[in-house]
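Note that this complex is displayed minus one protein chain, with the remaining chains in position.
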Amino acid sequence: MLSPLSHDLGRYMDLLAERQRLVASNLANIDTPGYRTKDIDFQFEFLSLAPGGAPHVIEPADLVVKNDGNNVSLDREARLLAENALRFNVASQLVRAEIRKVRMAIEEGRSA
Amino acid sequence: MTRFDPIQPIRPPEPPAALRPAAPAAEGFSSALSSAIHSVDGQQKSAEAEIRRFLNGEGVDLHQVALAQQQAQLSFELFLQMRNKMVQAYQEIMRMQI
Partner (left out) sequence: MSLFQLLSVSASGLAAQRARAEVIVENLANAETTRTPEGGPYRRRDVVFEPQPQGSPFSAVFQTELEAGSMGVAVAGVVEDAREPELRYQPGHPHADANGYVAYPRISPAEEMVDLMGAARGYQANVAAMTAAKDMLSKSIELLK
């Protein structure tokens, strides 16, 4: 019923939620000795078109490691937190617009 | 004796121009509809392309996506209203007693 675009938007939102979960893990462990920042390669996962597949968890390489072995950067995680939430918001609005369009076509057809 | 011409059959009067079959008008109707469809379709496609560029991370600004989507939405809504009016007009004409 919904266009292929809507399915892609859904996949986009799935990946954003995954990424956000890892951001939350990083923030929870911001002071945990030895903990390494976790992430996913968003572009790669999105373009690899595997709906329902689990994305690979990777460890970003270019982060500063503190004395206790922890390499979580508050700035990086805070930025990702905001960005992911914003993109999720945009995608959900676009899906709603798609739904609204189809519904409008159905209802207008009835009343014509 | 005066010669009378044979009775000629009565020629029917020319129908007034207004009642001639409206061939040009019918063309205008269907071509207006199809050009509207093409316009809406084009807008939908360009909005979809813009959204895909956003999803693929090609540096599209959010406002571009929003504007393209809204434009497509508005032209679709306008098209629906136009179509409804055209259908109404057609039905009225069909109901007319000739």
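Residue numbering begins at 1 within each chain, and the chains themselves are lettered A and B in the order written.
FYI, a residue touches a chain if its C-beta (ideal position, glycine included) is under 8 Å from a C-beta of that chain, and two chains touch if they have at least 3 such contacts.
Just so it is clear, the structure is predicted and the values come from calculations on it, not from any experiment.
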{"item": "Chains in view that touch the one left out, judged over the entire complex", "value": "A"}
{"item": "Touching the absent chain when the full complex is considered, from A:Leu47, A:Val65 or A:Ile99", "value": "A:Ile99"}
{"item": "Residues of chain A in contact with the chain not shown", "value": "13-14, 16-18, 20-25, 27-33, 35, 38, 54, 57, 74, 77-78, 81-82, 84-85, 88-89, 92, 95-96, 99"}
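By definition in this document, only the chains that are shown with their structure count from here on.
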{"item": "Centroid distance [mean C-alpha coordinates] between chain B and chain A, Å", "value": "43"}
{"item": "Contact set on chain A toward chain B in their complex", "value": "3, 5, 8-9, 12, 42-43, 46-47, 90-91, 94, 97, 100-101, 104-105, 108, 111-112"}
{"item": "Contacting residues of chain B [partner chain A, same complex]", "value": "48, 51-52, 54-57, 62, 65, 69, 73, 76-77, 80, 83-84, 87-88"}
